[in-house]
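Notes follow once the structure below has been shown.
A single protein chain has been removed from this complex, and every other one stays in its place.
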Amino acid sequence: MAVDATRFSLTLSRRTRRRKLVNLLMQVLATIAALAAVAVLAVVIISVAQRGASALSWDFFTKTAATFGQSGGGVADALVGSLVLVALATAMAVPVGILIALYVSEFASPRIADAAKLVLDVLNGLPSIIIGIFVFALLVIGSGQAAWKGSFALAIIMLPLVARATQEVLALVPSTLREGAMALGASRWRTVLGVVLPTSLGGILTGTVLAVARAAGETAPLLFTTSIAANAVTWDPRQPVLSIPIDIFALAESPDPADHARAWALGFVLISFVLVISLTARLLLARYRSKLER
Amino acid sequence: MSARVSAVPSTTAPSLSSRRRLGDRLGDGALHGLTAAAAAAAAALLIAIAWKIFDVAHPAISKYGFGFLTHQGWDVARNKFAALDFIWGTAVTSFAALLIATPVSIAIGLYLSELAPRGARTVIASLVELLAAIPSVVLGLWGILVLGPFVGQDLEPWLHRHLGFIPLFSGTPENAGILVAILVLTIMVVPIISSICRELFVGVPTELEEGALALGATRWEMVRGVILPYTRSGVAAAVILGFGRAIGEAIAVTQVMGAGHGIHWSLFATGDTLASRIAEQYAGAAGLQVASLVYLAAILLVISLLVNLAARLIERRFTYQRTGGS
Partner (left out) sequence: MDADTMQTVAPIEIAQPREAPLSASGREAVFVTRGLTVSYGKAPAVSNVDLSIYRNLVTAIIGPSGCGKSTFLRSLNRMNDLIPAAKVEGEVHYHGQNIYGDGVDPVEVRRRIGMVFQKPNPFPKSIYDNVAWGLRVLGMKDDLDSRIERALTQAALWDEVKDRLKKGAFGLSGGQQQRLCIARAIAVEPDVVLLDEPASALDPIATSKIEDLMHELKNEYTLVIVTHNMQQAARVADMTAFFTLERTESGGHGVLVEYDETPKIFTQPSDKRTEGYVTGRFG
């Protein structure tokens, strides 16, 4: 009976106690790791916000930098430059990206679709500085920098992001929808352009927005293609323009604390833009996906 | 459409439908052709990138050959260039960053898939992923002006005092250097690896987890015995992808690594990676220096192509195993 009593006992044995302790320790470590990641995010955002928010003013957004040797001034040229660069890059990357996605999901055989996805993934995995060097070698050597060349480099970065996001959304479009359209006698291209694409518009849009967020923060591709610019606001894509990331990169290396303040302020603008739109896009995407999957 | 649906036999019907069909065929063909051309353009772009980079690097490649990879020194004044210093810098920073990031990312993945309160899971997961959305130039700015001084004035002196007998922690503490670069790279790759890990862990079949727990295993024992072995190759692919990201990061590393050269054992020393050297010296470079910088880019390109292909192949094999194995 005494043997039975320990055999059926549910109180923790010493060994189980030790195992439970190891388990607890590991759970604590995992929790700490996750908290640490969130804490780093918070520390980065807070330190940028603290140092950057105070420098924001009307002049900061509307004036260009003070002439050489003087500190102060605004960053209007960088803001406009970034706007031009990203808008142009979006215009280049989005149509091509959607076409690639349509090819992969609607026309290609599984094998070719697989290969195309691999190409996109490899393109996405290339360091952005490689893209910068490529555009530099292709377009800049011999003829100089220009905003459109920078946009071209950004477009190469956006292309796989847009194409992959679109392709994934297209894959979610229920086949019953396609079949329904086909059963009405609609041709393939009408089905694709009239039914499949409009259904996926929300997903494509959020994918594009995420790509824009990424492009807006890219520095390396612009370094070689549009980084040396006149100290003036220009909307002309044939001229080299300044941009927010390039400006931060340059100001951070300056010994002048006033330049650091401007770098922080620009960093704050950039980080707010990027975080807000990627957060919104993620939420929309999640909602959109669950709607399609239902 | 209406002509075909209301298929009333009439004399005009056949001609109408054949015209329609011609239009459809043209439309289908045009869309198919256009999309195929776009896909082909993406492949061509990849080839063009490789070709152009080797083309511009050619003067340096033909002058130095593979010796470029095994020699040290970067002397602009004497027009002598070699890559070993930067290959070393890239290897040290990337490997060290992964050494820290891999266990941390796996832990985060486990927390998010197994431990976190259900309601908070997606929120915490997206916060971790947001870390990846911070532009590298902003992280670099934070790295040089906030993290750097902390490392140079607090962390490194502390390490030096207590662990100075290890060559890694010898030398003079600096605000910029290899250690800061390692930390910044760690911050960059953790969200990438951990979000893949989370998806992998969530994908482990519940039956397997229950099987382990029904034997009287603790959660951690289940993780070690079932979840980690089951997802091993996927986690490896994630780490390789993280490695690809770490070796290619130019901007933040340039900002925090302090542009040194030479091969040092001390983590406090300044240094340069392949990518950061290119980013630093692009301006005002000419002649052989340009070719040598692009030669550095070519090395980076080859490594990152290999790394990406390897990761994707492992990933595919893993998916195949998962769907075909059980």
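The first chain written gets the first letter, and so on, giving A and B; residue counts start at 1 in each chain.
What we mean here is this: a residue touches a chain if its C-beta (ideal position, glycine included) is under 8 Å from a C-beta of that chain, and two chains touch if they have at least 3 such contacts.
The structure displayed is predicted, hence computed values, not measured ones.
Contact with the chain that does not appear here is found for just one residue of B:55, B:199 or B:221, B:221.
Of the candidate positions B:59, B:157 or B:211, contact with the unshown chain belongs to B:211. Chain A residues in contact with the hidden partner, per the touch definition given at the top, are 4, 7-13, 15-16, 19-20. Residues of chain B in contact with the chain left out of this view: 118, 205, 207-218, 221, 225-226, 229-230, 325-326.
Going forward, only the chains that are shown with their structure count from here on.
One simple way to say how far apart two chains are is to compare their mean CA positions; for chain A and chain B this gives 14 Å.
Chain contact summary for the complex, chain B toward chain A: residues 1, 4-5, 23-24, 27-28, 30-32, 34-39, 41-43, 45-46, 48-49, 52-53, 55-56, 103-104, 107-108, 110-112, 114-116, 122, 124, 126-131, 133-142, 144-146, 187, 190-191, 194, 218-221, 223, 241, 244, 247-251, 255, 275, 278-279, 282-283, 293-294, 297, 300-301, 304-305, 307-309, 311-312.
Interface residues of chain A, counted against chain B in their complex, comprise 19-20, 22-23, 26-27, 29-34, 36-38, 40-41, 44, 47-48, 51, 96, 99-100, 102-104, 106-108, 116, 118-123, 125-131, 133-134, 136-138, 141, 156, 159-160, 163, 184-190, 192-193, 213-214, 216-220, 223-224, 227-228, 245, 248-249, 252-253, 260, 263-264, 267, 270-271, 274-275, 278-279, 282, 286.
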